[in-house]
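The structure under discussion is supplied below as structure tokens; questions concerning it will follow.
Note that one protein chain is taken out, while the other chains of the complex remain in position.
Letters A and B mark the chains as written, and numbering starts fresh at 1 in each.
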Amino acid sequence: MAKETLNNIKLGIFISSGLLILIVSLYLVGRNQNFFGSNFYVRCRFSNINGLIAGNNVRFSGIQAGTVNQIQVIDDTTIEVTLLIDKKMKPYIHQNTYATIGNDGLMGNKVINLTPNMVPAPEIVDGGLLYNKKKPYTDEMMETLSNTNNNVEVLSRKLISTVEQINNSHALWSILNDTTIPKNLNVSLSNIKEATVRINDMSAVITDIAKDIRDGKGAAGSLVADEKVANDMKQAVAHINNAAQESEVMVARIDSIVKQVQQDINNGHGTAHALLKDTMLVSRLNNSMSNIEKGTAAFNKDMEALQHNFLTRGYFKKEAKKNKKAMKE
Amino acid sequence: MIIFMQLRVNVTEFCIDFNCMKIPSSLLGFFNEIGAASRFVSRYFQEVVQPRYEVKQFIKQCFLIGYRSLPLIGITGFIMGLVLTMQLRPTLIAYGVVSKLPVMVSLAIVREIGPVISALIFAGKISSSMGAELGSMKVTEQIDAMEVSGTNPFKYLVVTRVLAATLMLPVLSVLSDAIGLYGSYLGVNIRDHTSLSLYFFEVFNTLKFGDVLPAIIKTFFFGFAIGIIGCYKGYNSSKGTEGVGRAANSAVVISSLMVFIIDLITVQITDVLGLN
Partner (left out) sequence: MAVTDTYSPDDSTAENVVIRIAHLRKQFGTRVVLNDFNVDLHKGESLVVLGRSGSGKSVLIKCIIGLLKPDGGDIFVLGKNIADMEHAEMDQLRSRIGFLFQSNALYDSMTIRENLEFPMRHHLRNLSNSEVNDMVMKTLADVGLAHTVDMMPSELSGGMQKRVALARSLILHPEIMLYDEPTTGLDPVTGREISTLITEVQKKYSTSSIIISHDMHCVKMTGDKIAVLIEGKCYALGTYEELERSTDHNVKQFFE
């Protein structure tokens, strides 16, 4: 019996050591092959993968980062490659990191090289898409930014001239005896004034951001890559664009009213006729004004959001400081 | 398998039928043998799942078959690792890739040499002893005695041995791989200097699941083939001392051959599956 127990112990040690070695080596092999442990997927697209196959290595700046997991043909010019990347590499891979196919070793094995972008961007997400061209996203964003800025400048000029025109139209003030119009007009005007100030701010901020991106500064890169900021900006521009168009229409209408009233008075039709036309025109004017109000209000809201977005907040604060300083001087 | 079973059943008639057609009786004997072996294998699979289970005897066989084979297989693995390293070194130096020595050796050991050498040694040691042991038990009516004692001798003798061989060879093979790699590490260190951790880092950096898993899986088949052939030969050995000797001898020859055939099949399968 004692001998049997001893034999069982020996057998137990024998089997356990075999299993232990097996498990440890599978773990070590797996760690190398990203089979076990924590990994995440990243996609990238190529037009030609040059014989890359599933299982090829993925290197990040030359460091083993993962393996090619899957290759799929999306359409006749696009092949999507799914990479299995070690989670430990995640903080270093950004949304603007770009992927290229290179050669590995003498045997002609293919390898995917992930190269970090100089421009900072947010960390890659699981299943995110990497680009295979250098800095496409930044270029695109810079273009958008400068377009936005141009638009904003034009709009701001238009709005300012509208406000001035309305303010300076003495004839308008004299004929409009409807009590609601001056009130509405006042609200619209104040909205417009606020909007123009903000437009100036925004223009300055965009200029700042563009400059930072060109200089390769920290937060700017991630800002450009942030979809929410880009959307907010686009939306703001669209809203203010509407407001500006409406105000142009309104200015044209006011002009025509003033001209007609003057003509009527000159032709001796009297104020009664003018008043008749007035009610019709007033309703149109009111309509325009409410549109302006809506547009500017929406724009202001967008700007508010941008001012509080943690990515752009800094820029707006800087701008406010600058404005204060300018006011003092 | 069914065809073979029928063939076995009808083999006497076949002999008569075909004699006039001059079918060599050795060919019929061959088919008869394959048919009988197939029946033996299918009986094994029937009995291995049916209770009652001879657990104690199985553990005893694991000890005898597995643990007792470790020294022999370990020494062989060690020598193979060492020798392979020393033999490969000059060639790798000539091509300027001596740093790939751990890579080459680990691939060779893990994929092929570890499993196959272990299996061959195992076949020599285990298959022959099974053939002789069961053969002599058959001849001295011990198997009949078990049967009349209410113990199913197939379960008690064959199932436990085959199962133990199937499960122990993979363990032995893994240990042999490990010992072989250590031997190779020593082989590297005869001329060069490398730390154990660096050496094994290189080894595991090279190995993929496609190298390790098929190699381990095939050892189960090796173990099964070795066990079942040894038991089949012993269990069906003819009367007399000569029959026992023949059983032991043919068990070794056939199971060694079978190891290579299974190896060939595995390499084809892994190739088709793209595991290399």
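The definition used in the following text is that a contact is a pair of C-beta atoms (placed from the backbone, for glycine too) under 8 Å apart; a residue touches a chain by one contact, two chains touch by 3 or more.
Only a predicted model underlies this, so the values are computations on that prediction, with no experimental measurement involved.
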### Which displayed chains the unshown chain touches
B
### Query
So which of B:I93, B:A145, B:I190 or B:I269 would be touching the chain we can't see?
B:A145
### Query
So which bits of chain B touch the chain we can't see?
12, 133, 136-137, 139-142, 144-151
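Everything that follows uses one rule, which is that only the chains that are shown with their structure count from here on.
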## Note on the structure
Within their complex, chain A touches chain B through residues 4, 7-8, 10-11, 14-15, 17-19, 21-22, 25-26, 28-33, 35, 55
### Task
In the complex, go through chain B and note every residue touching chain A.
59-60, 62-63, 66-67, 70, 170-172, 174-175, 177-178, 200, 204-205, 207-209, 211-212, 216
